[in-house]
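Take a look at this one; I'll ask things after.
All protein chains but one are shown in place.
Up next, chain A:
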Amino acid sequence: MDPYEIEFIGENRIVSIIPNFSYDKIYLICGEFGPFRAGLPMNVPLWLAVMLKQKQKCRIVAPDWMEVDNLENIKEEEKRSRFFTKMPNEHYMVEAKLILGAASEDIPNASEIKTIIKDIWDIRMSKLRTSMDALMKSGGSYGRLDHLTMMEINSVKPLLPAAMDELLRIQMMSKKTTPATLNSSTFSQSGTSQNT
């Protein structure tokens, strides 16, 4: 899938906004939202938050996890751990990109947060590359990837699955040929050339 499609899926996440207008509840297909009360926080899907923000109809409230100390901790934890740590949000990158892109003035320490999130992403991507390398070298055809977010997984497509497909094909070809050569050498002594 294209990264913009992952972003599209991430846009369904619920975030909190503070509207600057009042309005009744709105009944969308994906659920009902509102009522909108000027100055009072409320929840809406991310796509709607960004849209209202672009129309200058709201401020976006920074999600709980989007906070410098918290992110520093996550970053340290990510550095310390051999494995991938659980991210505060399945679409952290999408959410950060969209919120910081559309409403960086609403988020305290926006530029600092941007840098830390980018660092976390880089640490995780380098870990991902290392584990992919290990997986390929061990000739594995199965891997477990807990806590990787969709965007991260998508970034190694099609490379990883394609490489694994290719490896499997090679293994199947070499296994197909090895027994045959073994057979011919053992059977040549006894004079039969039966292939099983």
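By definition in this document, contacts are C-beta pairs under 8 Å (C-beta built on N, C-alpha and C of every residue); 3 or more make two chains touch, one makes a residue touch a chain; residues count from 1.
Assume contacts and distances are computed from a predicted model.
Asks: Just by its UniProt name, which of "Transcription initiation factor TFIID subunit 10", "Protein fuzzy homolog", "DNA replication complex GINS protein SLD5" or "DNA-directed RNA polymerase III subunit RPC3" is the chain not shown in this complex?
Replies: "DNA replication complex GINS protein SLD5"
Asks: Would you indicate which residue among A:I26, A:L40 or A:V68 is in contact with the undisplayed chain?
Replies: A:I26
Asks: At which residues does chain A meet the chain that is not included here?
Replies: On the chain A side, contact with the omitted chain comes from 1, 5, 8-9, 11-12, 21, 23, 26-32, 47-48, 51, 55, 57, 141-148, 150, 153, 157, 160-161, 164-165, 168, 171-172, 175.
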